[in-house]
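Mind having a look at this structure? Questions to follow.
Every protein chain of the complex appears in place save one, which is left out.
Coming up: chain A.
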């Protein structure tokens, strides 16, 4: 094998990473990215023989894609997928705002309190075990001398006798009191510390996994070429637990899209599949799979199902597996214990390296990785701090280092190895089989095992997710550079072109390039209603867990098929062509024809600048109908998948609304509460109150031609929303509602016995006109208030003058007849409910006696109408009174209980709003059409 006889000049200064003053940090060939394209200086005069070569584009062409983004290859699986824990779930930044709506919050202390009461045996059991030695539980004294033993005989007797469990007012004996005073703090602390510690630990592991999910290192998508040149198999896991290993036969075509042949055959495993490695060596196609505690090896036959060869069970979690490119059926496996083994089904396991400590400096991570080298008996072992050789012929723990996170490679502070990969393959590549790829969170390094510690190439990849996937491909043309793909967990893809002739230093042949990720395909999908759109976005944003590039043979121009596997189990593909550069001739004339397409291709942010003229730059491709149809088909299946139930939903009730419940529901609530308590189960929403008496809004059909949502939106846009709604509603409900309204009004009016008799009032009330179809009061506010005043004037004449003012006051709070059917009960509730708790019989206590309600009820009709016109005066009027605030603030919660999960129910509450004098959302912003 030839070794490059002329290397790029570099300093070699050992030291810890991140020496800011280290000249190596900018003198390595990586200091500037374009330096990668320069050749090392020769001993010949460059003016005689200039080194400048034609660029990659002019020499070989450009890699172009048919579509702006990858297309779905297989239909989505039947299992729903929901994104795992996200940073939003764990982090909260910024000030805690006073929530506009009263939300139920989890009171940790109370929860803990319940836990300690209910499961005292679990909570205190271990503590009791610890203290057992020091307590004498009534046995005869063993030794008098032991002062550390306390007699608890009497204490127990006190506890056992007449102590009702859990009663805080129970009688305390002096003994108990003394014990709880002395031991209470200590015993309490223990449990708290234990639980707190566990909680903290759990949060920490979740957070760490969120930031760096090392389990999927290496990728779980494999490609196995078949016996015929255009056939092959994709191997990938699906299922919610990633425990179903699929073997999907694929037919490649030189010109058309790849085809999936039939349904995949699958094997159900007992653990999640983390990594899939495939390799065809000496005509034998092998698939190795790594799960958390198992590794398995299959042999793929051209016909028939995959033949399992051997399964390995591990005590500690396996972190890496790789198949030997030299010897069929030989594998390298490593686990968290720091052990690296050579494994083959014939010869079994051979431990090669075991060191729980990291190589270069101390790092807490127990992640290990093993791969092969050009010598079949020498492995590389990687941990977060470096790479080292391990010889299978003479196992020892101190092989030579190949790579070290340090000043030699001009590493930064806090830099760690995330992926190490041997780039040699049995295929006759023009590449010397001694190259190794090392990826850290910042950079990519290329190392030659014959020149350890000095990277031949370093490129700052700038990926905003851990680069855990890499694949080197054969060159498109015999002399051309080799494409190297790098994939980040977040879906970012980069393509590099390595020019590696024998006897030449590996170099980048062209500036690195980004390839579209799954989320770039979003414009190819039809626009959905928000819920579906979010589902689709989440699905497309799922972490990238597998990458397999395939070069179909016999293509007229070099082609590459890029399969991508997401954590949701979706397999997408994209076809890339290497097209000869045609724009170099027309480089002189600025072309703007593809400027429009730029916006489509890139993210929405960039579309603003898409009008920039471009000069011979890669043109964007647009979505073709066929691709869109493909996306549409996939989406249709995806939307049929039942959505996942959220793992946890916050309780939507609080104590407040129990107080505020309608009277007729109260008995039922109490029953429900009792039943739930008796059965010892959770209090469900159904126990508390029936769902709102109106029909749920029509479910939205995304693909239907009859779209009720848009109808309704249209109607409300024309200010006829309420009419539409009434039209939709069941007419039979109206009479019943009116009845209840009458009833409540009677109750309320009876409290004004001094003002008028009940019958009088109802007489007055009854002739009031009731329009059959009322526009939403929000839309016609001024009209409503006017009509109210007018109607007052009509009958006010019959009333003695001294009572008119009182009546006016009363009417001021009484909503207008046309909007009143829902609003009155709301208003009435505070008084009736609070009273009913103490004296259910008396409902007719005058409101004026209540100081709180008095202040609320005091506003005159002017201020009433002024409130709705958003007068700041009236606002201050309401906010001045803290009582009113506290009194009315639960209202929204009340709404949220009854109307929760009805996204379009907002129309309905809008009918209530006139009466919600103190409610905040209304004051905050005007609605549409106001």
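Keep in mind that, in the parts below, contacts are C-beta pairs under 8 Å (C-beta built on N, C-alpha and C of every residue); 3 or more make two chains touch, one makes a residue touch a chain; residues count from 1.
One rule holds for everything that comes next: contacts and distances are computed from a predicted model.
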| item | value |
| --- | --- |
| Undisplayed chain, where the name is taken from the UniProt record, one of "Calcineurin-like EF-hand protein 1", "Ribonuclease P/MRP protein subunit POP5", "TATA-box binding protein associated factor, RNA polymerase I subunit A" or "Glycine cleavage system H protein" | "TATA-box binding protein associated factor, RNA polymerase I subunit A" |
| Touching residue (missing chain; options A:258, A:338, A:433 or A:569) | A:433 |
| Candidates A:512, A:569, A:672 or A:721 - the one touching the absent chain | A:512 |
| Identified contact with the non-displayed chain, of A:354, A:377, A:632 or A:708 | A:377 |
| Listed residues A:465, A:622 or A:637, member touching the removed chain | A:465 |
| Touching residues (missing chain, whole complex) on chain A | 1-13, 16-18, 21-23, 25-27, 31-35, 37-43, 45-47, 50-52, 55, 57, 62, 87-88, 91-94, 210-212, 282-284, 325-328, 347, 361-363, 365, 374-377, 384, 393, 408, 412-416, 424, 426, 432-434, 441-442, 450-454, 462, 464-466, 490, 494, 511-514, 584, 587, 602, 605-606, 609, 612-618 |
